[in-house]
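The complex appears here minus one protein chain, its other protein chains still in place.
Then we have chain A:
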């Protein structure tokens, strides 16, 4: 199959919010409670078609545990889209999304597109994050918000395809495919390390 575009998307979020389940659900169309845990990252791909454009999505599904966080810049630099996942039954996981947004704004590609996914919405009864609050936040940072459930499949395709659409939109507006230059990203990496260190010593979260 011929591919017109190739986009790299990274999933970010606290450990166990369901990043891997979402990605697997999307790519393989199934929910597997027996999913393997992620140590550094999983690498997946899926071919889709949006408005006559065939796109290969490379999904880099990162580990959420705090001690792997220093690795994250390797994954999100060069990424054109980020899926930020939180667990609707876990307040802290939402604050983690907020902190990821801050980090990405500073460190990632300027044109990176965000989508926020409130996962596990099959557990509506245990909800701790009011949907309105999450939507309002997403709006504020110019991102789309989706309620997803890797278990039922709700919102899964939509959120990934939304990212692809956002990236395509940005490309068509800027008139040419966005290409992040390597030279630039190398420089960014250096900065990232510094920032990450600073953040650590500051002791956030």
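Convention: contacts are C-beta pairs under 8 Å (C-beta built on N, C-alpha and C of every residue); 3 or more make two chains touch, one makes a residue touch a chain; residues count from 1.
Keep this in mind: contacts and distances are computed from a predicted model.
Per its UniProt record, the hidden chain corresponds to "Rab-GAP TBC domain-containing protein" from the list "Mannose-1-phosphate guanyltransferase alpha-B", "Conserved oligomeric Golgi complex subunit 6", "Rab-GAP TBC domain-containing protein" or "Presenilin".
Residue in contact with the omitted chain (choice from A:11, A:42, A:113 or A:148): A:42. Against the chain not shown here, chain A presents residues 8, 15-16, 33-45, 58, 60, 63, 65-68, 71, 74-75, 78, 182.
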